[in-house]
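Only a single protein chain was left out; the remaining protein chains are all shown in position.
Coming up: chain A.
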Amino acid sequence: MTVLDRGVLARAVAAAAGAAQGVAALVPGGGVPAVTQVPGDAIVGVALGGSAVSVHVVIDRLPLEPVVTGVAAAVATVLADAGDERRVEVVVEDVVDEAVESALRRGADGGEVR
């Protein structure tokens, strides 16, 4: 445990990831839910692992790469400020339907889809 209490850290990570460009929501994901349990509550979408802090997000714009980079950078900043040396893992759990449709439309118009 570093300087910050785990609940405080998880809330800070969730706030940073949620505020990043292109993030629609933080979700627990399929499988074993990614949550951080705190007294009387659970912070959804943030899992504080032993070697990595993973953030599970739903994204509302394509392409994914700049969004994921932004989330990773935002979370890394929080961890660095807290003196935490764990890696950051970003898991894209879903992409909002409209984002996929508009990307496909752009593709049909001859635009670039990545």
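We take it that contacts are C-beta pairs under 8 Å (C-beta built on N, C-alpha and C of every residue); 3 or more make two chains touch, one makes a residue touch a chain; residues count from 1.
The definition used in the following text is that contacts and distances are computed from a predicted model.
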* Per UniProt, the name of the complex member that is left out, chosen from "Sigma-70 family RNA polymerase sigma factor", "Stress protein", "Xanthine dehydrogenase family protein molybdopterin-binding subunit" or "Nucleotidyltransferase family protein" -> "Stress protein"
* With respect to the chain omitted from the figure, which of A:V13, A:L48 or A:V90 is a touching residue? -> A:L48
* Asked: Of the residues in chain A, which ones touch the absent chain?
  -> 1, 5-7, 32-33, 35-42, 47-50
